[in-house]
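This view holds just a subset of the chains, kept in their places.
Think of it as A and B in the order they're written, each chain with its own count starting at 1.
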Amino acid sequence: MGKGRLEAFSDGVIAILITIMVLELKVPVGRSLDALTPLIPVFLSYVLSFVYVGIYWNNHHHMLHTLEKVTGPVLWANLHLLFWISLIPFTTGWMGANHFAPVPTALYGGVLFMAGAAYFLLEQAIIASQGPHSLLKKAVGDDWKGKSSPVIYLVAIAAASKAPWLAQALYVSVALLWLVPDRRIERALAARR
Amino acid sequence: MGKGRLEAFSDGVIAILITIMVLELKVPVGRSLDALTPLIPVFLSYVLSFVYVGIYWNNHHHMLHTLEKVTGPVLWANLHLLFWISLIPFTTGWMGANHFAPVPTALYGGVLFMAGAAYFLLEQAIIASQGPHSLLKKAVGDDWKGKSSPVIYLVAIAAASKAPWLAQALYVSVALLWLVPDRRIERALAARR
């Protein structure tokens, strides 16, 4: 079964999602700079989510490099990941429109948490498809980034009701943590060659 | 003629359709959890349709593996299938916005029925393009899933006016029926090799 088509479909969906988010930046009424002021939180949440979706694309790209054959579980785990990423434009729009209010901030973290969990499940499905000598398993190692991110999301969700700005700071921190591409997979692929 | 480009175009259309559906989840006014309550049926119908479109992508992907040459009928049967899938975001939005009311529920099933019929026509066009020793014909066999799904859709449409929730349960059942990817095509391809 074609890995190329799985990549192409995922690329298509992620490219559309990253672009659909910009539609929440609605053309304002009014022609002065002031007309843009209410859009500032919408813009900032767009930037944050653009980076998050970019990180997902980037790491998805790396992870699929190790994929050898597309099994049923891999295919559905991939669709499941795309499903949660597809909710990011909605939570981004809601959070931006409400100036980072507590509940939208918590929901934003909730969807990031589910997307992180879906990414983990896809990782496990690929590892299972590769049998006992899985290249991806070796590459991922103890995966401290993958393990600490959900914990930070949960802290952020808990903090959102009292200190939504702390939650935002935590979301930015996780993004920065992942901005550096994952050398582990590259190293494991290079070692095999 | 290029099978690759037919796949790429179909992937593009399906990726856009699966993503456009999420636009029906409109950012609500209000910043509390209560603001999300009216979105619950919209969300549930999004989940159902995401799974349906995912299934179509998945099976389309498998079926096209057996395609050897893109004939005129295959090309138009493929566009015809994409046409009916393209109506799923509309019926999903209408059904979700009306909390699974009878008529929207029946129309939802009607479009699924037509998409199923279009899928069957594409299958026949590919079989015809492969001549007497069609690999796909062998792979598909008696196709009990393909034959029972339209019957279940028709039952659901008939039930929608009296018991829309029964119709929903039937739509979920057909989705579960198809969630398991179709091993027949893989087996037939493996046997040929």
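Basically, a contact is a pair of C-beta atoms (placed from the backbone, for glycine too) under 8 Å apart; a residue touches a chain by one contact, two chains touch by 3 or more.
Source: prediction; values computed, not measured.
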item: Number of copies constituting the complete assembly, 2 shown; value: 4
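Assume only the chains that are shown with their structure count from here on.
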item: Relative orientation of copies chain A and chain B, as a Cα rotation angle in degrees, nearest 5; value: 90
item: Cα-centroid distance, chain A relative to chain B, in whole angstrom; value: 26
item: Chain A residues touching chain B - in the complex, by the definition given at the top; value: 1-2, 5, 8-9, 12-13, 16-17, 20, 23-24, 72, 75-76, 79, 82-83, 86-87, 89-90, 93-94, 97-98, 101-104, 107
item: Interface residues, chain B side, partner chain A - complex; value: 7-8, 11-12, 14-16, 18-19, 22-23, 25, 27-28, 31-33, 35-36, 47, 50, 54, 57-58, 61-62, 65, 179-181, 186
